[in-house]
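With one protein chain withheld, the remaining protein chains of the complex are depicted in position.
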């Protein structure tokens, strides 16, 4: 066993960390001001573009993507970098072109796209010229059960015609999100996991209608393109826009999930570390009832519990990444489910404690805690509520072969 | 022992419940629309005025206030009414002129105000002609320790001059909040709990400056006047504006707390009941993995746990109210602390489960859950973080005489 | 609403409390010594008889039993007395002839027994001349599902013949337990809740075989007759021994449950109070790292949390008792389930904290904590694991009519 990172990873950690601390975190207030000055604007604010230019200039770009198109890192190598980007969740991932949902969409195109699809959509995404959205969740059904998905993708000659309604299409409020990957049903009579397909729908296709932005707690997440409800009314795209083949939707979704979970979980751990850093500063500076908060039992207890959670869960995520690298996503299923369940709720708890320590400032916009809380809270629902995964993990465990 | 309400209370429960269900809840969408249509407006939107007119016409007005000026109810009689108003926290309390911080401010004026102060400020508050704010918390100190309060109230001839900075002055963004009750230090050399005083500061007094609105988890709480940061720069008011006398600030604050806790806690329980009602509806209607959510173990477990929490905590609040009515606030101290700690966090947990059941809709503005969550979360910080009270309760318990 | 006890109850509380503190608790070490000196003896040790004589002489006898045969108290009147007996769970309940399973068995005989059955078994139980056991749980099936019960009670002429195996027959190791109430199946073809019956089986009936004592976390509970595994091999008793009628077993069991839950829960709360009293003493006396434990944050926090749990849950049990008194057990079902779930686990947690405070002494026999812990832990399994009740409560709540 070996718990240290290799040298290349250590070097990248240093460089990413420096960028996040010296640029991204400092730019957060600028972003707030630019957002406040431009209500209703959904495209990137200028400071985002500046950060992206700087990161690209430093070679900190597309770090998430394995293979020659990206930085060529394994999951276990990219994981600690994703953690560092979580310190500034609104600015660091996007600065490195490593923000969801673009990351997952680029992976899908890289792994399952045709050369034409790659040329048309993957290249500009990699170059940072456009953004994208992933249209999976639907308002009217429990989408954690993929067979519930009601959007129809119907073949009609050389085209597919898409009809349905999606919501929580993250990033789609940003007019630069030029391409949507849409999940829908091509064959309701196929077996359970062969009914769905994914298809590329350019934003400007007739019949695509952005209905409204959604909010998460009170946040519109305007800095990263918000979350849209979108109607697809008889939207016609060329048959060549289908990804991989009819019935492949579920399999692509599964493949997309693994790395995404690593990214989400490591960023969440980074948020927890940021919170602990803020807590440390506050607890040493703030005096109540005659003593710094840092000397009060409950504060120490919170910090210790948080440290224990972060250390054990980080290891679990890293092991999951290592399993994905060595035995593949399928055999890492239990671990992938485990981190999906365990990390966001622990981070939510850590953030909740940090908010409590900060008092009213903690729930306000003066600290990043409440907004990170909203993000962590949402992760417990992302790609299915935790309970679905808990049930599946338990069922599998109860059937697992034992000595 | 007798666990049922008296007949007058039962009748009022019916009437309040009918109003909340038949008017307030239905008006929530109208409020959303009116707010969306008038960005930047902090005064009451029209629907609020209509509800207030209706409630007053029905005699459901100032229910919170004991004595002849109000409905004359005891704490244990008003408590179940407060619970019902919690079902629609943005509209029901204000409709009945029973919304914080006006309630606490009216109590202060009724109990400690001079006849002149009452004529000038209490009467219009009772009539619903103006609103008010309570300026206690400060940005730079841990205000849960009252001796930390840094705002100065200095006597100068026939005037007092107030200098300091307050934040989380709820309601103060509303231009109709005509009067502020400000807590500040009159004598730094007095003994610990005799240093502070409270004073009436009309909104339009020179030197009062509204700096900015604060947000709670992204919400600006514009429907009830938001939360302001306010500078008091050499603000001069007549000496007659002092409430009760120099050094009485801490005692008034304590007196104000007791009923306020009952109101907050019962409203929070009402929010929990609303959430459980929404959960019931959703769980019976929504199907995942072939069965309604209502048939799934984890959902039943959540609902059962929530029901147990609500039933036991409601009893604790009611007993606290009964103690306040029978032996007085001072001897109900342990219970008052207990409900402050136990209720908001339980309600937060119940709301968290409800959000989880609703999936992404739960964190959005389509359901009232996320906004109620932000409210319950904030209660854990209101008048001091829970931990301060937990510590005090534990210390007292460890000293309590025992057989 | 009225949260105080009536005068008769207050007087009884005083007398019971005095007896428990001045006699029962002091006798605990004597009991330990008598038990240590007589390994393998299952009958009452002398100190128990002495306490029973003293309690009877003081008129503190059969307090649990409503009606003329007992003290004639309602559930809400007896509840606080049961709490006081929980301070010394090994000696106080038995001293007052208020110990399970005799209490439930006496209730069954009083409510459902024929005059002959009452003369033969109820009278000597009330007089304290014999003891009894209740034979319900079976080793081979999940007995929380009553329809699983496999013991057969077969009519054969003027007799019934009983065949089956029971365990956790509390008290049955005591040779003075002269009568067993046995639950078994009389008609497997009847509808679900009419299949079972209860029958009286004298201990010395041929075919009754005590197989072995069981232990609870290492404790044999020898002071109150232990827990037996018993075989019933073609045990023949007169048909007149059947209680109430064929098919009435489930209904009798349900009727027996309500008061039993009140007793168990209030005694458990008494154990928690005893623990808190011990904690208080220890925390003030014990110094670590230069300060008494009572001044350390985590200790205060534990004590405060425990106090909050005790106060809120006691109210829930009292309200349940009041509901049983006023609207009947059936309409108090939700509350009866709620206290069954909520109280033992909270008391387990309170005891766990107390053990932690006492360090190694806490898990030893030098303090009553570990043995009380084992008792509270077992309550979470008694008459069905909590989860069965949680599920039922959740299901009912999800179907409950709402406004």
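The chains carry the letters A, B and C, assigned in the order they are written, with residues numbered from 1 in each.
Simple rule for what comes next: a contact is a pair of C-beta atoms (placed from the backbone, for glycine too) under 8 Å apart; a residue touches a chain by one contact, two chains touch by 3 or more.
Small disclaimer: the values here were computed from a predicted structure and weren't measured.
Peer 1: Considering the whole complex, which of A:37, A:57 or A:398 touches the chain not shown?
Peer 2: The one listed residue touching the chain not shown is A:398.
Peer 1: Using the definition of touch stated at the top, determine which of A:50, A:111 or A:301 touches the missing chain.
Peer 2: A:301
Peer 1: Which chain B residues would touch the chain omitted from the figure, given the whole complex?
Peer 2: Where chain B meets the chain not shown: residues 296-298, 301.
Peer 1: Across the whole complex, list the residues on chain A that are touched by the chain not included here.
Peer 2: Given the touch definition above, chain A has residues 1-6, 17, 21, 76, 276-277, 280, 283-284, 294, 297, 299-305, 307-308, 311-313, 315-316, 318-319, 322-323, 334-335, 337-338, 341-342, 387, 390-391, 393-395, 397-398, 400, 402-403 touching the missing chain.
Peer 1: Since one chain has been left out of the picture, which residues of chain C touch it in the full complex?
Peer 2: Residues of chain C in touch with the missing chain: 39, 137, 139, 142, 144-145, 148, 167-168, 214-220, 286-289, 293, 298, 352, 355-357, 359-366, 370-371, 373-374, 377-378, 380-381, 385-388, 390-391.
In this text, only the chains that are shown with their structure count from here on.
Peer 1: Only C-alpha atoms count here: how many degrees separate chain A from chain B in terms of the superposing rotation, rounded to the nearest 5?
Peer 2: 180
Peer 1: Closest chain to the protein CA centroid?
Peer 2: That would be chain B.
Peer 1: Could you work out how far the Cα centre of chain A sits from that of chain B, in whole Å?
Peer 2: 37
Peer 1: Residues of chain C touching 2+ other chains?
Peer 2: Those would be 297, 301.
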